[in-house]
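Read through the structure below, which is laid out as structure tokens, and then see the notes.
Just one protein chain is left out here, and the rest sit where they should.
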Amino acid sequence: MARKESARRRKAPALALFTDFGWGGPYVGQVKAVLLCEAPGLPVIDLLHDAPHFNPRAAGYLLAALAPDLPVGTVLMCVVDPGVGTERRPVMLLADGRWYVGPDNGLLNVIARQARKARWWEITWRPQRLSSTFHGRDLFAPVAAQLALGKPPPGRACDPPAELDSWPADLAEIIYLDPYGNAATGLRAKALAPDAFLRARDRCFQPVRTFADEPPGTAVWYENSNGLAELAINQGSAAASCLLTIGTPVSVEPECA
Amino acid sequence: MARKESARRRKAPALALFTDFGWGGPYVGQVKAVLLCEAPGLPVIDLLHDAPHFNPRAAGYLLAALAPDLPVGTVLMCVVDPGVGTERRPVMLLADGRWYVGPDNGLLNVIARQARKARWWEITWRPQRLSSTFHGRDLFAPVAAQLALGKPPPGRACDPPAELDSWPADLAEIIYLDPYGNAATGLRAKALAPDAFLRARDRCFQPVRTFADEPPGTAVWYENSNGLAELAINQGSAAASCLLTIGTPVSVEPECA
Partner (left out) sequence: MARKESARRRKAPALALFTDFGWGGPYVGQVKAVLLCEAPGLPVIDLLHDAPHFNPRAAGYLLAALAPDLPVGTVLMCVVDPGVGTERRPVMLLADGRWYVGPDNGLLNVIARQARKARWWEITWRPQRLSSTFHGRDLFAPVAAQLALGKPPPGRACDPPAELDSWPADLAEIIYLDPYGNAATGLRAKALAPDAFLRARDRCFQPVRTFADEPPGTAVWYENSNGLAELAINQGSAAASCLLTIGTPVSVEPECA
């Protein structure tokens, strides 16, 4: 316990950003200007800025797949926040040694569900200027910077979200389309039989080790580099050719008729 | 005076980039390679790389809204430069404690107009290699690096642009479309009555505190996180559904018929 406390007060190795701000626009730069003022010299990693827009549920499954690769001790600022400016709570979550700062709208639920140990705090600190549309810059970035400097969480311990236990551990939907048109599902590959087939919009995807194993144009699924089952058309776009979007349901089948 | 001089010679806390280079392409990376050589260890912030393309006037109003958030002492390299390679002057502007480096084509005029104190220099230094299409890399980046290191401005004091006084303090046009399709105007919200309506392309936008205050689909305006009046459709794209583009005129009305 004493050891954990002291660990929590150590300076973070990095601060990572996971948002739906988009890569364009001034939002990322403005957050970084705040971080530079509040925590000079801290390495900042752009983990993802095209998280599923306005969709904290899908984004939460993606976050849970990406976060384990970051060094223990990293602070993640996580913002997919369609309810910004309304009454949803701002929270801090300490899960398996990493800090997560963001809105309590489901975005952090999968992280908490999959963690061996998770503790929640509500952010009670408020900045002098709190715009109604950009809590990422005004609230979450300064809080993330404080945690990254090893300071105590600026809030009070709180209960986990009430609905937490009703969230499935895996989600049988498309949760992300990457720039190639590959479609990641919310299903961890290790939770599937390795010879299972996946079906989406009446197209059947056969299991392969890597997309280069089959001829161009073949519909395949494989364990992607983050452990998720991912649908792809070799050297094509699964998103475009199969009309896959965020939220498209996926079913697991023993064979394809 | 002595105090200001010494302040000017201090190392900058950061160098910020404001350009229309686009996030893709090699241009940003090449500028950063120059900055790394000229000022190793200096933090570089990508403030914006999708400034209104080839439109220094609209870009100037956006720059003036974004720059005040950066720490005093920051050096901003500002490049929206359709006349690169022609006779427009390269300049340095010291305004309210921040340096601006870029072409003298209007881009810096709003900054100077809104500043309490502004001084101009013409850049007379020339690099060994000056390409005709990429002064950002060859001229402005090295000059910005020199200023960030606390060195004196490599040029001579000069008059402000002749047309400076004829620029309006606010611009009743769309000046920026963000990745969500929200449309920022060149009007500072504090210059408008809080219950005023805005009209663009025959669509009326009602005033709200934040876009989440109204049902999805409602046309609203609010003070955005940078102080500008911004048009939005809640959970939709104002740009796409109202055909708003950079330069679309906006009118202020007491009520909407």
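For reference, chains read A and B in written order, and residue numbers begin at 1 within each chain.
Criterion: a contact is a pair of C-beta atoms (placed from the backbone, for glycine too) under 8 Å apart; a residue touches a chain by one contact, two chains touch by 3 or more.
Given the structure is predicted, the values throughout are model-derived calculations rather than measurements.
Undergrad: Taking the entire complex into account, which one of A:Ala16, A:Ala95 or A:Cys242 touches the absent chain?
TA: That would be A:Ala16, which touches the missing chain.
Undergrad: For the chain left off this view, which of A:Phe54, A:Trp167 or A:Tyr180 is in contact with it?
TA: Considering all chains, including the one not shown, the answer is A:Tyr180.
Undergrad: Which residue numbers on chain B touch the omitted chain?
TA: Interface residues of chain B facing the absent chain: 21-30, 32-34, 36-37, 40, 53-54, 82-86, 131-134, 137-138.
Undergrad: For chain A, which residues lie in contact with the unshown chain of the complex?
TA: Its contact residues with the unshown chain are 13-14, 16, 23, 43, 45-50, 66, 69-71, 178-180, 209-213, 222-226, 235.
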